[in-house]
Each structure stands twice: as C-alpha cells, then as structure tokens.
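One chain of protein is taken out of this complex; the other chains stay put.
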Amino acid sequence: MREITYSQAINEAIREEMRRDPDIVLLGQDIGVYGGTFGVYRGLCEEFGEDRVRDGPLSEAATAGFGIGLAVAGMRAIVEIEFMDFSPLILDAVANQASKMRYFFGGKVKVPLVLRMPSASKLGLGAQHSQSLESWFMHTPGLLIAMPSTPYDAKGLLKTAVRQDNPVIFIEHVRLYATKGEVPGEEYRLPFGSARIVREGSDVTVVAIAMMVQEAVQAAGELEKEGISVEIIDPRTLAPLDGETIVESVKKTGRMVVTHEAYRTAGVGAEIGQVALEGAFDYLVAPIRRVAGKDQPIPAGPLQDEVFPDRDKLAAAIRDLMEEG
Amino acid sequence: MREITYSQAINEAIREEMRRDPDIVLLGQDIGVYGGTFGVYRGLCEEFGEDRVRDGPLSEAATAGFGIGLAVAGMRAIVEIEFMDFSPLILDAVANQASKMRYFFGGKVKVPLVLRMPSASKLGLGAQHSQSLESWFMHTPGLLIAMPSTPYDAKGLLKTAVRQDNPVIFIEHVRLYATKGEVPGEEYRLPFGSARIVREGSDVTVVAIAMMVQEAVQAAGELEKEGISVEIIDPRTLAPLDGETIVESVKKTGRMVVTHEAYRTAGVGAEIGQVALEGAFDYLVAPIRRVAGKDQPIPAGPLQDEVFPDRDKLAAAIRDLMEEG
Amino acid sequence: MTDEAQHAAAVSPEQALGWYRQMVHIRKFEEKVVELSGRGLVSGSTHPCIAQEAVSVGCISALNAEDLVLATYRGHGTFLARGGDPKAAMAEILCRETGCCKGKGGSMHLCDPDIGFLGTNAIVAAHIPIASGVALANQLKKTNRVTLCLFGDGASCEGAFYETLNMVALWKVPVVLVCENNGYAISVPVKKSLSVPEIATRAQGFDMPGISIDGNDIAEVYETTRRAVERAREGGGPTLIECRTVRWERHSALSAGFYESREERKRWQVVDPIPRFRTVLTGQMAVQASVLEEIEQEAEEAAEDAAEFAIRSPLTGTAQLEQDIFA
Partner (left out) sequence: MTDEAQHAAAVSPEQALGWYRQMVHIRKFEEKVVELSGRGLVSGSTHPCIAQEAVSVGCISALNAEDLVLATYRGHGTFLARGGDPKAAMAEILCRETGCCKGKGGSMHLCDPDIGFLGTNAIVAAHIPIASGVALANQLKKTNRVTLCLFGDGASCEGAFYETLNMVALWKVPVVLVCENNGYAISVPVKKSLSVPEIATRAQGFDMPGISIDGNDIAEVYETTRRAVERAREGGGPTLIECRTVRWERHSALSAGFYESREERKRWQVVDPIPRFRTVLTGQMAVQASVLEEIEQEAEEAAEDAAEFAIRSPLTGTAQLEQDIFA
C-alpha cells in the first residue's frame, strides 16, 4: 500500500471532505497560503479559496466562537489552534459553549465543529510550547476527542470527526507530522471509541497515547528479547474511550502501564488507570503504573528530555512491574 | 469556641492579612461596596479603600494578568473569579504564565498570587454556573491548590495561601458559604499538603472533596448503624496532595471510595484513586470506586440533583463495595 | 415635541401600537417571573429586562422574519419580541418539560431556531463571536439574512467583544451588535468599568460605525437598527449600536443591593419606556386610553396563562436527563 505522512493524511482527509461538502470552512491563523503553522493545510487555500480557508487575526477566543456560530448556523467549521498550549484561550468557547450548547438548548441546535490542535514535545521551545493538555478536554463532557498516532488513524478519524454533528477535539502531534505509514487511497473512516491493539502480548498491557505509541513499540521489542511479552493498546479516541478493550487486555495480562507525554498528575493516565481498575480489579497482579510527563514546567533545551517519558523509561517501568507481581 | 460562617472565615482571613501586609491588593468584579458576588468581601472596601479593593471591569483574562503583574512587581494580588465556571477565561494567565513564570525565568521572579473562585452545585443556574473544575488546575504543575470544606480550614488555609510566594488556586464552595463552624479568634494558619481525617473508621476510606465532606459524614452516620465503619479523609489541598495519609488509611481499611461533585471522567478522583492504588495495592480488597458528578452538561432546575453525588449515592456505593470484597 | 414624539412621527399607528403591545407583554411577563421567583418557583435566579423593553422590541422589530437573534440571560424580552411563545418561555424558566429547551436550560437559556432565535447565554460576552459566526455563515451562504446580537455594558469589557469587533469589521460580516448599556454590570457602574463615557466610541478604533442612542426611545431604537440592518444586508458590514438604558432595580430577582442609592434604584421608573411611549400614543397618535387598557389586560392574562401553563406542566424528568448531549 502507498505510504504517506501523518501530515499528508490530515491534509487528504480535509481535502476530501471539503470537496464533498461545500459547507466546510477552515478558520485559524496562518492557514492560507502558508498552509498552517506546520504545513498541514498546504494547497487547500489554492483549491478552495480564501472564503473557505479563512486566514484570520490572532484572536483564538473569538475564532473559536465564530466556529461555533458557523456550526450552529448549519455550516461545519474546522478551527486550527497553532499549539495545544494555546488552548486555554478557547477553553471557554469549548467547555462552556460548544460542549453544552445542544444540551442547554434542549436539542434545538447542533454544533458540528472540529478543533484541531497539535500537542508538542521536545521541540526545544520551552514551557509554553511543549504541552499535551488532553486531560482538560477529557474532563469536559459533551466533547468527542481523538488523538491519533499513525497516518492511517489520523486520516480515518479526522474524516469521521468532520462528519460529526458534535464538537470534536482533534489532537495531533507535531513530532508525528513527518512520520510515514500506510494509508489506502480509497475512502475509509474510522469509528470513535474503538481502540487499536497495536501489538498483542501476554505479560503486561501498555496503554499508550499519541507519541508514546511508537515508543511503546520500541520498548516492547526490547523487552521481548528479555522474555517479557507486552500488549500495546492505542485508545485512539479519549472520548468515547474504549474501556472494554483496555479492560479485556488487563484481564488477560494482569498488569498495566499507562503512558503519555502529558503531566502525570490528573492526566488521562489516571482516568485510564481507574477504568482498568474498576473493570479488572480481580485480575490485577500488580498496581497500575504510569509513565508520564513530570509534574513541572518544561525547560527549553536538551534538559527537556528529562521531563518526557520515552522507550527507556517505559521499559524500565515494565521491568519493575514484572518484578513486583 | 465561637462559631462563624465559612464566608466570615474567608473575610476574616483576608482582613487580617490585609491589615498585616499593606502590599495586598484585591482585584475582581463586584468586590467593592457590593462585597463580592457572594458577599465574602463585605466591609473590606470600606476598611481598605478602593485602591486596595479594586472593583474592575468584566475582563477576567486581563484582571488575572494584572494580578500576575502586581505579584511580579512585589505586591500580592488576590483575584476573585465570580464562579469557577468562568475560570477558562483566566486559564492562560494561570497555566501558561503564573504557574511557569518563575521556572522559565530561572527563579528570577516570584508570583505571590491567590486566585479565589467558588465552585457551585445545585443552585439551579444550569450548565454554565454549576461546575467544579479543580481537575484542570491539578493538571497544571506550578500551582498550589486549596479546597477547604469548613470555616476553620477556609480561614487557616487562606491565610497560608496569602503568604505563599507562589500562585495559589483557592477554591471555595457557594453552598458552604453559609455553613457555620468553630474558628478560634487567635491567629492560626494551616499547612498545605496535610489532609484532615474527618472521622476514623476501619472498613472503608472515603476521600471526600469540598461539599462532599458533609455528605460523607452523613452517609457514614447512616452506615454506622448498619455496622459499616467509614473513615473520612478531606485532602484540603490538592496540590500538594497528602497522598501519605490517604495511602495509610487505605492500608488500614482495604477499601476506598473517592467522592467529588466534579465530573467523574478525568476528575481529581481518578488521580486520588491512582495514588491510593500505587501506594496500597497489596492492601486493597476491592476496587477503588468513584462517586462523582455525571459526565454531562448540568441541567437547570431540580433535575440537576440527578447529576450530583450525595450522601445516599455515596452510602449505596459503599454498601456495594462492602459486598464486593 | 419631545425627541421621542419626533422619532415616533415616522411610524404608523399600527406599528406603534404593535410595539406598545409587545413592550407591555414583556413587562407583564417579567413581573410574573419575578413574582414566581418570589414564590420559589424559578430555578436559580432570573434577570428581568424590565425597563429595557424598548431595546428588545425596537431593534427586533427592525428585522425580517428570516433574520437571526442571539442575546443574554437578560433576554426574555428579546425572545418574546421575536415572537417566542410565552408559555414555552415561562415553562423553560420554571424548568418544565414543555419549556422551549425542555426545561434544561432554565431562565438564562431560551432558544427557538424556528423563529430565528439562536438563544440566550449565561457567560457574559461569549455569544458575541458566536453570533458573528452565525452572521459569517449567512454571508458565505449569501442568504441575505442579518444577525442581531444583544449584550450588556459589562460584556463590552470582555476580550471576546473586541476581538469580534475587529473580525466583523475586517470581514464586513452582516451583524448588528446592540449593546444595552443599563449602567451596571451587577454592582459595577459603567464609570468604574469603562474608560469612555459611551460604549459606541469603541467602534472608532475598529473603523466601523458606532452609534449611541436613547435606548428607551423605541422609535429611535427601531430606526437606528433598521438602518444598520439595511447596511449589513447590503454588504456594508457591521454596526455597533449602544442603547443607553436603565436597569430594573436589581441585577437579578435574587441579588442584593448595597451599592446604589435608593433614588438610583428607582431611576428606571423615571425613564420607563412604557409610560413614555404611552404618552406618545395617547398624544400625537390619539390612541384611546381604553385601547391601551385592553392591551394591558390582555398582557396580564397572557402572562397569567403562561404561568399557569408552566406551573401545570411537569418538571423536566429523569427521562430527559441524558437526552440532547450529543446529536
């Protein structure tokens, strides 16, 4: 099968959907001729024109509000936030408006809105450009949340996201943009709420988010040589979360590690841990462990590597866990 | 000992600190003659004048920024946000500035800033005025977070908060404002990171947050009649979290329920659950349970009662848990 | 001749009487809500638009049936002026199943897309960019529909308002922004929150028209809005209209006083648009007092009917709890 990058996969998904549906409008900054801060939108402005690929002022809060308005008025908005670190600026629009509006209006409106935002890590840009903040959104009912880790998932989930009549938080990862993977040329869409078993194994379940999926695969390869069999699950969407697949896996392996780049405390790993605990308590032979971002501001420069989890830290945690029980 | 309300306790704490330290400035809306949306500041403007009790425009984002500026420039700002539901508007100031600034400036500045905000529930005001969003802040390193449940704790913790050289999120509860409790007339301050054992018990540990502490006490009273002995822990501060006290308790009881009004998914209950699991796995005889807010927008009107946890739901969960193991 | 009388001179007696009827209906409705709130029947609080009826009625009557409206928690009057069903509104305020939002929104969230009313909102200013996005959608779809957005003086201090001014001016979005400057945001008087005496001045920095008018002069509100709507419809872009008005005695039915003098609290009665407009009607338009009394009677009955309907309707039940979260 042909291979394309994660970035191209996103570009294709949007291009295809925009060709299909003339009501889709893109909002954001630097999304016109520049093609998006990370080039994901390259060529879209040329194809669809400035009305639909609408470069706008540096006003994230109002831009998100405009997106909601477009959605409520029967169009479909896709809003790009340049870094997920800036998502606090749109959180009121998302958490107090988009995610609740249908409910407090008793079903009288719908809000087909996709908010795309890349999380980042290890870019060396420091404390304000290195965060993964999915936990805030997961703690906001009324949202759908996707966080793909491969080009295939990115395309399939984004196409599904764009056809939702609900607000979707679509979290990409800057360091994944250039990664390649197989993506069919034919139309396909992936359901939300269906985790992917990246690799089967019998000793320990690793639930890995976004960038950590690759790291987990590497770690699992290492550990296999040591006789430890790792099952890796990529939830792909955090809302809905496919708890069932996770629980089934933990029932099989009896051990779980959750890993994400986001800060450890009150991160999505805690939630996923609880889901596993609640569903598979009797099968657990050891405590659930988290291999996550350190709870501190992220330094610029190479020191940043210390705060992020990676294959080695993950492998070490798994080894420890195997010794515990 | 004399009894005063939670609201009076907060008022006293601020009054005493402002008398002691002329550099303390209050910012917010309706904090002047009106005395704060919930009357917590009554009399302060009269005593300290409009320069220090500074009623301002409805500009939460900039107000928080001003607070940071005051702090960085050597004063101490206390900013009131009228409902915690509006905290997204200040989240950039809090999460990208206040909590990180000392770090990314290599220790060159300090940010003595208190952000006071009440969470609310069951006021009948609907989806945008009923939320407890402490989880967002707990997922933000660099902050201290207090969430007192009694007048005594409110005063003692707030006085500590105001003397911190770090940003503090101080979460009150609208429905606690009128509750009374013993508060000594003499000066006292309470440390952050020290949980309160509200009630000792041997069968199950209940970690209860804010409004749920009272509910837990009621539930425990009921359950005692049924022969179930409940230990209740109020963490009082979420950052730092006194994991040790929680873990010790769970080691003793072997069972835990965490309860808070905030949405269940990715709420602080998940984090507290993981802390207990990581620390007391071998002692657990049943899975950790959460009795929390339903994951959905909150309706106005009496229907709201369905989404919030209460003593009955908590008691039922504890009974179930006792049957499980 | 008063300003008011002069402005009204351009209006037909039917239209004038229609305005009066709407204003009185809104007034009676809101008085009923306050009464029901006093009886503990209103969930949470409620924010009467008493004394601001001329704004709602005046500007909404300048719209076509196809146009769209968004407003704030103090927006019962806008809902009714737009033709919203008072029964459905009252039932919503009382959180009944028959409410326009199935009783899940409450007093601060009224909505009825069938009449182009895209809802009221309880986060101050958040709906201003949303309304402008609605207007942008209509611009892109070339529907010729104009969107009207109402908000308060307090809202005009929020960042979302200014960001929106820039964007709508830049893109010539067909939105009319109506600021109801009633002098207060809860307890904060405008002189403590605004660096300029008139909110319309804000528009100057954005190269869009900003007009400050007497919001209790309904004919002026109508005429000013009509021109702004026309301008928007013709592609001329947005307008900011400041309607200077006076708030009813308190922020909400439940809120406390403390911050204003007794006279200040009664000031709304002095400028009350209803008696003012009654003078115009009975004066230059020679409407008989009995006609006005009939309207009053009819409005009282309508409010009473709405209240009865609401009270008799069942409170929204558990079956509704998990509905309408996702589409």
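For reference, chains read A, B and C in written order, and residue numbers begin at 1 within each chain.
The working rule: a residue touches a chain if its C-beta (ideal position, glycine included) is under 8 Å from a C-beta of that chain, and two chains touch if they have at least 3 such contacts.
This one's a predicted model, so the numbers in the text were calculated from it and none came from an experiment.
Asker: Can you list the shown chains that the hidden chain touches?
Answerer: Spelled out, the missing chain touches these shown chains: A, B, C.
Asker: In the full complex, which of C:Ala16, C:Ile93 or C:Cys157 touches the chain missing from this view?
Answerer: For the chain that is not drawn, the touching residue is C:Cys157.
Asker: With the missing chain put back, one of C:Gly38, C:Gly205, C:Gly235 or C:Pro314 would touch it. Which one?
Answerer: Hidden-chain contact among the options goes to C:Gly205.
Asker: Given that one chain is not shown, which residue among B:Thr37, B:Ser59, B:Thr160 or B:Thr253 touches it?
Answerer: B:Ser59
Asker: Taking the full complex into account, find the residue in B:Ser135, B:Ser149 or B:Asn166 that is in contact with the omitted chain.
Answerer: Residue touching the chain left out of view: B:Asn166.
Asker: Need a quick check: the contact residues on chain C for the chain that isn't drawn.
Answerer: 157-163, 165-167, 169-170, 192-196, 201-208
Asker: Where does chain B touch the missing chain, residue by residue?
Answerer: 25, 51-52, 56-57, 59, 61-75, 77, 92-93, 96-97, 101-112, 141-142, 144, 164-166
Asker: List the residues of chain A that touch the chain left out of this view.
Answerer: 29-30, 32-35, 37, 39, 55-62, 85-86, 123-129, 296-297, 299-303, 306-307
Quick note on the criterion: only the chains that are shown with their structure count from here on.
Asker: Report the inter-chain centroid distance for chain A and chain B in whole angstrom, where each centroid is the mean of the CA atoms.
Answerer: Roughly 30 Å, centre to centre.
Asker: Averaging over Cα atoms per chain, report the distance between chain A and chain C in Å.
Answerer: About 41 Å, centre to centre.
Asker: If you average the CA atoms of chain B and of chain C, how far apart do the two points sit, in angstrom?
Answerer: So the centre of chain B lies 37 Å away from the centre of chain C.
Asker: Quick one: which residues in chain C touch 2 or more of the other chains?
Answerer: 103-106, 109, 121, 123, 159, 325
Asker: When you check chain A against every other chain, which residues touch at least two of them?
Answerer: 92, 96, 103-104, 141-142
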